[in-house]
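Handing you this structure, nothing more for now.
Take a look at chain A:
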Amino acid sequence: EEIVFGAALSLTGKLAKEGTLVKNGYELWKEAVNKKGGIKVGGKNYTVKIIYYDDESDPNRGAKLVEKLITVDKVKLILGPYGSESVFATSAITEKYGAIMVQGGAAADKLYTRNFKNLFGIYTVATEYMDDIIELTKGKSPKSETVAIVYSNDLFSTEVAKGAKRSAEKNGLKVVFYQDYPKGTQDLSTVIVQIKGKNPDIILGCGHFQDTIVMVKQLKDYKVNPKVLGFSVGPTLPDFVNSLKGDAENIFGSAQWTMTLKYKDPVFGSNQEFVKAYKAKYKEDPNYHSAGGTAAAVIFQRAIEKAGSIDDIAKIRAALSSFNEETLYGKIKFDSTGKVTGKGMAVVQIIGGTQKTVFPDYVAETKPIYPKPQWK
Partner candidate 1 sequence: MVLLEAKNVAKSYGGLKVLTDLNFHVNSGEIVGVIGPNGAGKTTFMNLVSCLSPITSGTITYKGIRLNDKKPHEIAKLGIARTFQVVKPFGGLSVLENVMVGAFYGKRNLKSKAEARDAAEEAISIVGLLDVKDKDPRILPLAKRKKLEVARALAMKPDLLLLDEVMAGLSMKELEDITEEILKLKQKGITMLVIEHVMKAIMKISDRILVLHLGQKIFEGTPKEVVEEPAVIQAYLGAKFAEKGK
Partner candidate 2 sequence: MALLDIKELSTGYGDLQILRNINIEIEKGEIVALLGSNGAGKTTLMRTIVGLNRIWKGDVFMDGQRLTNASSTKIVSSGVSIVPEGRRLFAGMTVTENLEMGAYCNRKNIKEKIERIFDFMPRLRERKNHLAGDLSGGEQQMCAIGRALMNEPKILLIDEFSLGLAPTIVDSLVEIVHRINQEGVSVFIVEQDVQLVLDMSVRAYVMEIGEITLSGASKDLMNDPKVKEAYLGM
Partner candidate 3 sequence: MKDKKIILFFLFLAVLIFLPYIVSGYWLRVLTQTFLFASIATGSNIIIGFTGYPAFGNIAFFGVGAYVTGVMTTTYNVPFLVTLPFCALSGFVLAGILGIPILRLKGHYFAIATVGIMETIKEIVDNMVETTGGGMGLTLPIMVGEPEFIYKYFYYVMMLCMLLSVLICYIISRIKIGYALRAIRVDEDAASVMGINTPLYKTLAWAVSAALVGIAGGIYAYWLSYIDPHTVFGGTYPVKMFAMILLGGATTVTGPLIGAFILEIISELVWSKFIAIHGMVLGLLIICIILFIPKGIFETFKGGFSFRKLLNNLRENSL
């Protein structure tokens, strides 16, 4: 017999890249589970099937497609899409229909302020994104005292920046520059010239891959040399090094997950096993998007197994609410709003052309390079 999940993801449009990665994560999980005979509920084995739709990176379409999943395909187990806007729109639909969603693709805090009962997210929320990079600089010498924060004016990045600011201030750093810029901007020269005037020790960019690349290039152009240069999105993606070559060196990034984390996992055995399986299937390294997809699905599966039912949403919800297990994504627990707690972020740094996990210490592969050397 089959157990059917549904997912409306961005397979085309501006989020096509991330959407596809999340889908890869789901697919890998599906294969792994089915190879083992499927999900075991009440002594029966259910083969996993996932129905996919493409929301074209349009949240409204996403909502429509989730509605299709629920009403036409009769699926109530929804795997989340990628992107906060999409999760926003689609989770409103699952909530209305009493379907349930586990998502590993959105980190906005606002998602959990709506009193939804049926939404669970495994990403560390945006406002906590930069905490660990800031944490990392503590007690290092020469001491960092000032920080500049720039962010793209979208939901996710704004929250990341807010959190970064709060965290910086909490850690006694002085925020000397705090400014947003339009999403997907093609030029940041003015911002960078202004930052240069402030000469901050730490520069934190909260944006997306495109603007991160522009920012790195222009920081080098204008010879701005902070002790720490960190981004919320970018350094964790393999394209970062491909695009920037040597200029990517020593840049920090925060990661929901990295390949080198040493966690156990109920489906794959461990994070390392997951990475191996992923590489075998897709001939490339997994990143936190795909791993998030896989992890969300794993957690969903475990909750269903615990609930002992494939269609009693209340039971599954209860199982998720009381969830407490180690997975490839870390030790997962949810608070009453459905957001993951205490998972934390990993910090990576580009060293010798590859990402190395450098923080927190108990998962670090090597020590961080601090301060960042000047541009070549």
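Keep this in mind: a residue touches a chain if its C-beta (ideal position, glycine included) is under 8 Å from a C-beta of that chain, and two chains touch if they have at least 3 such contacts; residues count from 1.
Candidate selection criterion: all candidates are chains of the complex that A comes from, given by their letters.
This one's a predicted model, so the numbers in the text were calculated from it and none came from an experiment.
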Identity of the candidate that touches chain A (this complex; choices 1, 2 or 3): 3
Contact footprint of candidate 3 on chain A as seen in their complex: 11-12, 52-54, 56, 58-60, 63-64, 67-68, 70-72, 85, 88-89, 92, 95-97, 108, 110, 114, 152-155, 157-159, 180, 182-183
